[in-house]
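Apart from one protein chain that is not included, each protein chain of the complex appears where it belongs.
Presenting chain A:
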Amino acid sequence: MSAATYWCCLRSIIVREGLRFLHQRERFFAALVRPLVWLAIFAVGFRAVLGVSIIPPYETYILYDEYVVPGLVAMIQLFNGMQNSLSMVYDREMGSMRTLLVSPLPRWYLLVAKLLAGVAVSIAQVYVFLGIAWLWGVEPPPLGYLAALPALLLSGLMLGALGLLLSSFVKQLENFAGVMNFVIFPMLFASSALYPLWRIREGSPTLYQIAAWNPFTQAVELIRFSLYLRVDVTALLWVTGCLVLFLGAAVLAYDPGRGFWARRGGPAEQA
């Protein structure tokens, strides 16, 4: 197997993901409307309630709108990661997952390629959102848009890997709504996406601890700092560590010899 083989495989998985995304216009708009609603309604309402003091990486007082944008960017990636894992479960039930897995390339590579394809789609959404946020008046330094790219790649992969791991635990599509409630909302609300950590500490020291340990908080901070041309080393290490952990566990879960299929049977046997 040559490098060209691997490249052709990766490219075709990304192209397919992109095409599928473009064909589902509703999905595109839904993915975009969600953070915009937060920005245009929630942020405006919260502007008065929540004063944000000067905290790194910001150098002046900022409006709440500006604070919340990196959090909403991470939210797009969180929803995308979960959406992808949902589509993995769907593909598993519908059988198109089998087409992917019958490829002669190593399975870990197929999973990583699938993950990268999902992240590519999510990054496209993020930049469209950042463009609209710019029109809205949230203007990070121009170079920040470039500096955020590696951070977005890393956080997108980490959240996607978490989704992938979750998808291996979910037996059927119907069970997925529970996962959304038990994963997405706690991760989003117990994080620094919508309010700074020091504000959470004022409310509840316990919740603060939870939020500080939340990988999603780390993803948000990684993106926030990079967007303002700073590096949050702690967040970088956290996100990288979580990525390795989640991806490793997901690869094990999908391993043909050890994974869940060998024990439970494939889609048809379960039916």
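Throughout what follows, a residue touches a chain if its C-beta (ideal position, glycine included) is under 8 Å from a C-beta of that chain, and two chains touch if they have at least 3 such contacts; residues count from 1.
The rule we apply is simple: contacts and distances are computed from a predicted model.
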**Item:** Chain not present in the shown complex, as UniProt names it (candidates "ABC-2 type transport system ATP-binding protein", "Carbon-monoxide dehydrogenase small subunit", "Methyltransferase domain-containing protein" or "Protein CotJC")
**Value:** "ABC-2 type transport system ATP-binding protein"
**Asked** Any idea which of A:Ala4, A:Ile54 or A:Leu135 touches the chain not displayed?
**Response** A:Ala4
**Request:** Consider the whole complex, including the chain that is not shown, and state which of A:Ile62, A:Leu105 or A:Leu252 touches that chain.
**Result:** A:Leu105
**Message:** Just checking the interface: what residues of chain A touch the absent partner chain?
**Reply:** 1-2, 4-6, 8-9, 11-13, 15-16, 19-20, 23-24, 94-96, 98-106, 110, 256-257, 259, 261-269
